[in-house]
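Quick one: this structure, given as structure tokens, is what I'll be asking you about.
One protein chain is absent from this view; the other protein chains keep their places.
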Amino acid sequence: MSGPAPVVDAARLADDLDAPPRGRRRERGALWAWVVVIIAITYFIVPLISTLEFSLRAAVKDPVTGEFIRPSLQAYTLVFNDPKFIDALLYSFRMALVTIAVSLLLLVPTAFWVRLKLPRLRPVVELVTLMPFVIPPVILVFGLIRTYSGQPFAIISTPLGADAVLVGAYVVLSFPYMYRAVDTGLASIDLRSLTEAAQSMGAGWPRILWSVIFPNLRSALLSGAFLTLAIVIGEYTIANFLVGTKPFGPYLSLLGQNKAYEPAAVSLISFGITWAAMLMILIVGRGGGRGRAPVTGAR
Amino acid sequence: MGLTRSTSLALVGAAALVASSVPAFAQSPSAPAASMAAPMTMDQLVAAAQAEGMLTTIALPDDWCNYREMIDTFKAKYGIEVNELDPNAGSNDELEAIKANIGNTGPQAPDVIDVGLSFGPQAKGEDLLMPYKVATWDDIPDEVKDPDGYWWGDYYGVLTFEVNKAVVPNSPADWSDLLKPEYANQIALAGDPRSSNQAIQAVYAAGLANGGTLDDAADAGLAFWKSVVDAGNFVPVVAKPGTIAQGETPITIRWNYNALSNRDALAGNPEIDVVVPASGRFAGVYVQGISAYAPHPNAAKLWQEFLYSDEGQLIWMKGYCYPIRYQAMLEAGTIPQELLDALPDVSGAVFPTLAQLDAAKATITEQWDTVVGADVVDGG
Partner (left out) sequence: MTVKATTAGIPGASPASRRFSWNWLGVVPFFAFAIAFMFLPITFLVVGSFQSAGQWTLANYIGLGDAYIQTAYRNSIILSAITAIGGGILGFLIAAALVLGRLPRALTAGMLTFSGVASNFAGVPLALAFVFTIGNNGLLTKLLDEHLGINIVTQAGFSLYSILGLAIVYMYFQLPLMILIIVPAIEGLRKDWREAALNLGATPRQYWRSIALPILMPTILGTIILLFGNAFGAQATAFQLTGGTIPIAPVVIGTQIRGDVLRNPGLGYAMAMGMVVIMGISIGLYSLLQRRAERWLRS
């Protein structure tokens, strides 16, 4: 189960070689999968349907009959009529891309290094990556403001400085998810063999990371990217206290504040947009081809 | 541009003090800017504020006492930009925001705060406020302002039952009605009685209605709410306009101004009834303050002058809040009749003192769990 492997998608080869006859085997293998997935879909969809149903209750009175016209998209027009909608969305997307990039550049080498060279440090690193879960966001943001507004790091009074600190906060929030995703990906490949093989061909560490490790982690990195995107789009507390209503999270939240039906519409819109964004990333990230990462090297 | 020399010197001196203050992590702030220098005329103040160009507020929701109109009118009138920080912040958050931004003159630092009554003295004690007396200072009752001018009352309201008529055809008329079996799983608070002013006062008001005096209503209130929970009438969800409209929290205890503005916003979809309970009425007061570290102190002062002008006070009244100068304006005849008619009848409402409120809060926040929550804790 070891030894340097040819850079061939062996899994794909095996797949083709033993491609099952269409029909019987295909369906038999999938029945349990369908059952599981349908139950899961039901669980996830029903609360969204309730939210949708509620959001459609917002209505205007028909001036003639005095009756309410239902169902109505009244709650949705509030959001789409607002010009700042697109600005907020684009701002958050930009921040998300930067956050994902920083997070990847920071955590992939770290996870790689820890697995390869410092395995005893793993629990420490994992604890650090899980710490963001137990820090209340309002504490983190006030702490960031304190740290970066006085001497010697007085940067948040400028827009760029505030944005930079916000990215830093987002990256910290993404730690648990990104690290776990990356670590999972690294667990699935034979790290030592790959590294040794690359080193024996003369590659330095940056080259190893860039040309060997990153490509093999594609699927895992996509997962991490999704999770980070969701966090950045939805985050409210830290973004609000640092940069106000520029980002999507605070903007949407303020739009629906203290109203009855609009928050439901707003959360569904946010859901839909984030989902669409992830689908786009998925298509781009997987190159539209087969989803399997080119796993090289047997374990 | 209109700043007197002494004011400029005072401001420069204050800036130097703040700039040379202890590092950012320090919890105890250095001496705040003094601002009781020679008072400016209104024109000078307007000019100085416009020179600053911006005002940063915090915790001012759009439909809380009609703040949306207040802010928009201020912006249009003086051409000053208003940067609104988290409208959903609680009073504690507002103080924390001042503390965290001590060295910061950026847009993250609040200039003015609007907090619960007990937070006025608290903020003053922590040196977070700048003293200032608006032109109409004398119209503000003494019980709700600091004699040195560090904080002063802004508006008050009474607690009401906001009832979703589509779900509850017979509205309760008084606190004792809340125990009736027809209201099973229907009664909710708009917050957590251990941390939300609105919820705590709901307990206090219930106590007043059930034999408590201003000094010991807390205990009576806790006992009352325990009976509500035991009767199975309490639903623990934090009530919001959404949950009221949907019917999960069809009877919610809220300040009259919140309930009435929600009723207007829903415009009959569904039909809302706002009931002022027959007994247990008391006025919940909020107070204004200017941050000692305000990046835009003149804009802050102009804002205060605006709030306490007749125009500002009437805007608050349009939001169904009783402005603090209500009595004086009533006597002067400056309140339009329609506004007077739109306000609910709150005769018999009492004004507890700060000491009574603090004592009640301490009791309620500490004992809510043991007295009332005991049965609900082990749920599921």
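Order of writing sets the labels: A and B. Residues in every chain begin at 1.
We adopt the following convention: contacts are C-beta pairs under 8 Å (C-beta built on N, C-alpha and C of every residue); 3 or more make two chains touch, one makes a residue touch a chain.
Being a predicted model, the structure only gives us computed values, none of them experimental.
Q: For the full complex, which residue in A:Val79, A:Leu107 or A:Val212 touches the chain that was left out?
A: Candidates A:Val79, A:Leu107 or A:Val212; residue touching the omitted chain: A:Leu107.
Q: Determine which one of B:Thr41, B:Ser195 or B:Gln327 touches the chain that has been left out.
A: Going through B:Thr41, B:Ser195 or B:Gln327 one by one, B:Ser195 is the residue touching the chain not shown.
Q: To test your reading of the contact rule: which positions on subunit A touch the chain that is missing from view?
A: Residues 1-2, 10-11, 14-15, 18, 26, 29-30, 32-34, 36-37, 40-41, 43-44, 46-51, 53-54, 106-107, 109-110, 113-114, 116-118, 121-123, 125-128, 130-136, 138-140, 142-144, 146-147, 165, 168-169, 171-172, 175-177, 180-181, 183-185, 187-189, 192, 195-196, 199-200, 204-206, 209, 219-220, 223, 226-227, 229-231, 233-234, 263-264, 267, 271, 274-275, 278-279, 282, 291-293, 295, 298-299 of subunit A touch the chain that is not shown.
Q: Please output the residues of subunit B touching the missing chain, sorted low to high.
A: On the subunit B side, contact with the omitted chain comes from 25, 27-28, 90-93, 96, 115-116, 118-119, 122, 167, 185, 188-189, 191-198, 200, 235-238, 240, 242-243, 246-248, 250, 361, 365, 369-370, 373, 376-377, 379-380.
Everything below uses one rule, namely that only the chains that are shown with their structure count from here on.
Q: How big is the gap, in whole Å, between where the Cα atoms of subunit A centre and where those of subunit B centre?
A: That pair's centroid distance is 38 Å.
Q: Contact residues on subunit B for subunit A in the complex?
A: 21, 23-25, 61-64, 83-88, 93, 96-97, 99-108, 240-242, 244-246, 262, 265-269
Q: Touching residues of subunit A toward subunit B in the complex: what are they?
A: Subunit A residues touching subunit B: 54, 57-59, 61, 68, 138, 142-143, 145-151, 153-154, 156-158, 162, 237, 240-242, 244-245, 250, 253-254, 257-261, 263-264.
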